[in-house]
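One protein chain is absent from this view; the other protein chains keep their places.
To keep things simple, chains are lettered A, B and C as they appear, and every chain counts its residues starting from 1.
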Amino acid sequence: MKKYAYFPGCSLEKLALSYHLSSLETAGKLGVELQELEDWNCCGATTYFHVDQLLAYTLVARNLAMAEKEGLDLVAPCSACYKNAFFTNKYIKEDPDLAEHINFALQEDDLQFNGNLAVRHLIEVFADDVGAAEIKSKVSRPLEGLRIAAYYGCQIVRPRKNSEDVENPQFFEELVTAMGAEPTGFPDRLRCCGGSLIMTSRHAALDMVRKLLQNACDNHADVIATACPLCQVNLECYQQQVNEEFGTNLSIPVLYFTQLLGLALEIPSKSLGIGTELVSAAPIFSRFLEKEVA
Amino acid sequence: MATKPSFSTEIANLLYASHGNPLNTCIQCGTCSGTCPVAEFMDQTPRRLIGMINANLKEKVLDCNTYWFCASCYHCTVRCPANIDIAEVMYAIKRYSIWHKQYKEGLVGPVFSETFVKTIVKSGRSYEPVLAPSYMFSFGPKEFFQEAMMATKMMLRGRIPVLPPRIKRLQNFKEVIRRIIPMGGSS
Amino acid sequence: MSEKVGVYICHCGTNIAKTVDVEEVSRWAGEQDSVEVSRDYKFMCSSLGQELIEEDIKEKGLTRVVVASCSPHMHEKTFRTACERGGLNPFLFEMANIREHDSWITEDITMATQKAKALVKAAIERVVHHKPLEPLPVDINPNTLVVGGGIAGISAALELANAGYHVYLVEREPTIGGHMAQLDKTFPTLDCSACILTPKMVEVGQHPNITLLTWSEVEKVDGYLGNFTINVRKKARYVNEETCTGCGICIEKCPYKIVDNVFEAGLGVRKVIYRPFPQAVPKYPVIDKENCVFFQRGKCKACQLFCPTEPNSIDFEQEDEILTFQVGNIILATGYDLFDPTRIPQYGYGRLSNVFTSLEFERMVNAAGPTSGKVVLRDMKSQPESVAIIHCVGSRDKNYNEYCSNVCCMYSLKFAHLIHERLPDAEVYNCYIDMRTPGKGYEEFYHRLLDEDTHFIRGKVAEVTDAARSPDEEGKLVVQVEDTLIGMQRRLPVDMVILSPAMEARYDSRKVSQLFKMGCDFDGFFVERHPKLDPVATMTEGILIAGACQGPKDVPASVAQGSAASARVASLIAQGTVMMEPVRASINEELCSGCRICNNLCPYNAITFHEDQEVSEVITALCQGCGTCVAACPSSAITGAHFTNSQLMSEIEGILWDVKKPELASA
Partner (left out) sequence: MSEAFEPVIVGFLCNWCSYRAADLAGTARIHYAPNMRDIRVMCSGRVDPQFVLKAFREGADGVMIAGCHPGECHYIEGNIKALRRYMLLKQMLRQLGIEEERLQLVWASASEGTVLAEAVNQMTEQIRTLGPLNWHETVLGGGNGRVKHQTVEVTQ
């Protein structure tokens, strides 16, 4: 069983609690141990980098240092946390001067970061370390006939981390296929949802959400799958406001990929946090959940 | 000869070294602005902003909303044929603008950022209800109402915490921050 | 050993004298050991300056000469000739570069003067160890190998053949013609490409001085300038060229068709026994073994059955042949590959069916092509009402190729024109970063397109998508681009998108450069000897380059280079023998321990080992003078002429003359 240091990030504490629950449930089922990092702190999101870059790196480095102490690779379910952790790790390794500054500060918390770990996104762990084939073999309730729009968003794939395909990734669709569902065409799957603008540039962000939802609906998706709490909240919770703002009538459930995967693994829907969404997913699931109810 | 560095140099210096190529390698092709999902809401397209920085038009640059409207999606960065990390450039201008307290009037972004940072510095984690009121005043009445309605729904579904979260070794955490920012940062 | 050295310090007007105290250097040089005379002069390269050297050699009996002036790449030859005129072996001369490497890089007169002294001292110390050398005569075999039968190779071959010299023209495809044969029109004159190319192809096919080897590849190259031995693999065509009349009945009768991914760029089909196009030279067809039913399943033989010649020209037993011949020079004209646009997924090629490449479009507009010249969408019938042409696909982009691909602006303009011509009502958009039209009649052609109401949008296209956002985008391809001249993001709904991909080096250009032992740049293009003054020669003597294998270029430039390379070869052949720089290595048999370290180090395989005597020997004619073996020899048995250990060691001592050396002082 492969073990990782799990960094849930602030959103998963409450706002995206269902992502947290479903991640732990599905990981357990797939033989992946997620050991929550003790006393982790906020990674600074995108916002901290607006104010002070060095301090932002330091915040991230505290988490990295604690994971390194455990001898584990760090896994983050949130794309923004992932991006911050990935690049902080990279820059500290590349720049001894930065490392020195940060480690000087970390001494106050008896920590030291040497850059001896890898940073992964949860979906990467599922797609690469576990693998679609392995997942497929464990799926006991294939989500047959369910049309899922796999939404990548921004920071899982961008900026470029290694040599991955940033314009035409396929791993999310492969996961969807492994669940027994059907990935829809979704040309806007890499477009930004505007999550970081929802508080600050409301109209622009809602317009970005509208375009994405429209594109998913045009492609006859039953549900949008995401791998980031910001994307999920933005795409789901603001649907009502999009409709008010633009006079549209959009209504499409948005779930975490772990929730969908959990269903395919026959984990009870309650353990996956299903039922807390503002746009109910119940109608599309009724046929898969019949047995559970019975 | 201690001359004051030009605005373009100042912005260049704010870019972390491994963040792509310098701005003066821009060929003004417009890939960034063609790609940008927020371009239509910006006063100036990202390409023009880079042009304006290179022309040292400091006041004009700081006075447009472009960099506060950047959603940090990095799509421009991965496509830029000159390998300029445009999203990081936007971060650099945001920092410059916050430090110099010089930005376009009526923007929520700068206030939000500062509030957010203060929350983290205080508690180690971010917390929606604490955050909200301190920048909500800059919202219009419509947005305020929208936000309040949604918060209520979320609360009912247990998606908003009642108590602010805190990390355990908060004192150490604050000391760590103090080593980076000697003045403390928390207020 | 008392050499008499003459030292000449050039002012180069004020170029040197402004930062180097030339009088002081000259005065100081006069005090150095072995220096007989030291002078400074306004312009050493002037005839008066040169005469100074000549006179001093004659009158003062100089045995060595040092000139401190510009780079040896500028005037080494000038001063060597001056020495020769004065009666001194030209290799008893040395140059110190106090302009490019000194006076032009600083304004600090003290430092510049100090550095000038060090460089002069180094030259003095070095030159006393110089040995008289004689250039090496090499005989030139009058035959020439031309690799690649595109327009550059054809031009080169014809030029030489018409001058009366024999040419082997090797082409790996079944016909010559290259990319030009696939084009419809050539810009800016809009000449029919085939009409101007095919007469030349026929001339090559019939020329008594040209041995045409198509469906063939060079496998091995041995030797050196004047005397190369070439092995060529002539692949089995399964058609006997002696008896085949090229009647084409076999092609007609072949029951199997496959998609033609080469000549028709995937838009058309061909038979399994085929000629790429009707005017192919040579006319003999070739059997595509991979797809031939007889070869795969042992049944069919329709071609053989219907072949009317006696004896039958279809020969399923035919095997590859290895041909060996000698040539004196080689011209490489191996052409280019088109950038693969699937590497830019956001442009949708391969995913969005109505996105085409330039080559597909060329075939489409070609009257002899798969659509008989009709501009249609992928369904092969509907005509587009709007077309966007995207420039700079895979060029001017650090993610792919940094260089400008030179021809794309012009051919994109040509496409726009051809669409206007065929579909007068269609809207045509050209999305470009910068419009580059530097050629005769090119800018005028651009203006012609402006007159034709082409929409020009200055901006590199961000993406092509089929995700509609409004009713007018439904069912269309949407080209998203910033129109940088108005500073606004635009979405252009169009029916068809044509990508203009970059010209890239051939996928195997590195392998080819190793085969011919010459250089390849970062992008895989072959490296010319000098980018300005020697664009068709390479760093390897006897190997020349022409056409797009050296860098992206259009037809006229390729023809010019092909002809220029031939002129270089013809002048060598006419001389019969050439004199080569005697910078060569040689091995002292007495000292050689036979360790063979040098054998494998030599990049030119110029060192052979004599098993009987257990010593290595440098084959002078193969040696290019790099000196790698000299540096590696553990017994110091190898001498690199004109760069000997003693010359270089003395140079090091000289260059550090002013540095305090306590251990020497105390010794």
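We take it that a residue touches a chain if its C-beta (ideal position, glycine included) is under 8 Å from a C-beta of that chain, and two chains touch if they have at least 3 such contacts.
Because the structure is a prediction, the values reported are computed rather than measured.
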Tell me the shown chains the invisible chain touches, ordered by label. C
Sole touch to the unshown chain from C:29, C:119, C:359 or C:477: residue C:119
Among C:133, C:190 or C:632, which one touches the chain that has been omitted from the display? C:632
Looking at C:37, C:192 or C:648, which residue reaches the missing chain? C:648
Residue, one of C:10, C:82, C:520 or C:637, that touches the chain absent here: C:520
Could you pull out which residues of subunit C are in touch with the chain that's been left out? 71-73, 97, 99-102, 104-108, 111-112, 114-115, 118-119, 122, 510, 514, 517, 519-522, 527, 531, 539, 583, 601, 603-604, 624-628, 630-632, 640, 643, 645, 648-649, 651-653, 655-656, 659-663, 666
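By our rule, only the chains that are shown with their structure count from here on.
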In whole angstrom, the CA-centroid distance of subunit A from subunit C equals 50
Subunit A: which residues touch two or more other chains? 167, 211
Can you tell me which residues of subunit C touch two or more of the remaining chains? 346
Sort out for me which residues of subunit A touch subunit C in the complex. 165, 167-168, 187-188, 211, 214-215, 218
Flag every residue of subunit B that touches subunit C in the complex, lowest number first. 21, 27-36, 39-40, 44-45, 47-48, 79, 81-83
State the interface residues of subunit C toward subunit B in the complex, per the touch definition above. 346, 392, 396-399, 433-434, 458-463, 480-484, 487-489
